[in-house]
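Missing here is one protein chain; the remaining ones are kept as they sit in the complex.
Chain nomenclature is as follows: A and B, assigned in order of appearance, with residue numbering initiated at 1 for each chain independently.
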Amino acid sequence: MPIKPIPLLPKFQNGLGSFILQCKKITLQVDKAGGSSEGLRQFLKLRLNNYAISNPKIEFRIVEKHGHPIIKGHYINGREKAICIRNLNVDNVENKLNLLKESSGEQLRKRTNKVESINQSIRGIWSPLHVDPSIRHKI
Amino acid sequence: MQSIIKSSSSSSSSVTFIRIRQFSTSSTLFNNLSNSNKTIVSEEDASKSAPLVALHKRLNLPNDYKLGTLTRALTCRSSRGNLANNYGLNILGKNFLSYYVNEYLLSKYPRLPLPVLNTAVSSYISTESLHNVGKYSWGIEIDETPILNKILNEEPKEYSLGKLRFLPINQIEETGITKLTSKSKDEINSSSAYALGVRSIIGGLYISTQSEDLTKKFIYDHIISRKLDLSKMFEFEQPTRELSRLCKREGLTKPIAKLLVENGRLSDKPIYVVGVFSGEEKLGESYGSSLNEAKIRASVNALKNWYLYKPLNNSVPSDKDYKPSIIDHGIVIV
């Protein structure tokens, strides 16, 4: 066989072709009686219905448990993000939910470059050997 | 025993009970059950499953795509229960996938050698590749919760409809417990189950919408849009020889390697840039730390330039405005 194929797997780039929301599930852990859950309880009572309707791509799950209220986002990459929302009012609870919704589940990290790319450089890498010989630097 | 189960399935409250019985019954009874009349999940039941509805919306499936069909696509033949399975949808989806991926690659790279073409097709639609699509880009979950836990958690029976259901290969081996029954042929690993699910969702899209265009667009958006660098999939055994054979076949003058630039010939890290020329025309160019290496790299570059030729007209035969482009002579035989 003159040519041997090397098997490779294609790389998925979210947004190319189709965009898929990375947050798939949000768990809202609430205490029935605790004072720190007051904001979350209000949210569940007044706003959750509309919020869930406006975000049909996310599954919402309510869990009753003693202790401070916690919201947890479950992501496609298998990671989870948990935020303790004790003593937060309704608006702040919604803001924290938006934060979970808008995240991709990736761990927060430093971004050193303005643009991250897996494509090969289109203009190529500059080579000193390809400079016009008349103006090339001579040692 | 079968009659007991059937009578109890009429009352919805005891459905969990059936599952326990099935868990303990022998595999033959289970097979009988799965082959007998299968129930198709009603829209009302399916819409109660939050993961199912979320998956439907996440994939932007059209409204014609019923939730019951999606449930069916996620139910593998080996799964427990009496639900309709994805056996047929899988075959349909597989045919769609292989047709559109083959068509796309052949029209985009008409000179692609057959072994590379086959590998490229399989890297788009192999089990492993579709497993990645199902798990890491669509976020389908496996129904892994043991039945006992489901009962204890008072989980509604519809909840697991949105998850991938199959009979996994029992990998957990506990000390002191030996499995007497032989391995069931229905047992599949999770990656094949994911692949079945993904293919069936594509098959289900065609069944629901009866539209080839929508199915094609879905496959292009989710399967073909992934990045695959074909130039890294070649490995040549005798590139210089193959290039000279290619030139002979195409009626070009014999390829000659010419040294374009060099630097540090007398040092321990010399660089040579060699171009392969056929007459006046440059076929390929590359670098190397020895003259021979540079020559081989340049020939590889020239061969890749030939095999990875992309015509400007990017239409495929299933397009309406398709115009046939070149048909290649095929791979060079050395």
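What we mean here is this: contacts are C-beta pairs under 8 Å (C-beta built on N, C-alpha and C of every residue); 3 or more make two chains touch, one makes a residue touch a chain.
Throughout what follows, contacts and distances are computed from a predicted model.
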Per UniProt record, name of the chain withheld from view ["E3 ubiquitin ligase complex SCF subunit sconC", "Large ribosomal subunit protein bL21m", "DNA-directed RNA polymerases I and III subunit RPAC2" or "DNA replication complex GINS protein SLD5"]: "Large ribosomal subunit protein bL21m"
Which residue of A:3, A:21, A:44 or A:71 touches the chain not shown here: A:21
Touching residues on chain A - with respect to the absent chain: 13-17, 19, 21-22, 101-104, 106, 108-111, 113-119, 122-124, 130, 132-133
Chain B, residues in touch with the chain not shown (by the definition above): 227, 310, 312
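Throughout what follows, only the chains that are shown with their structure count from here on.
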Centre distance in Å when chain A and chain B are each reduced to the mean of their C-alpha atoms: 24
For the chain A and chain B complex, residues of the former touching the latter: 1-14, 16-18, 20-22, 24-25, 56-61, 75-77, 118, 129-130
Partner chain A, residues of chain B touching it in the complex: 50-51, 53-54, 57-60, 113, 115-116, 118-120, 122-124, 128-129, 132-133, 136-139, 220-222, 224-229, 232-238, 242, 260-261, 263, 271, 273, 287, 331-334
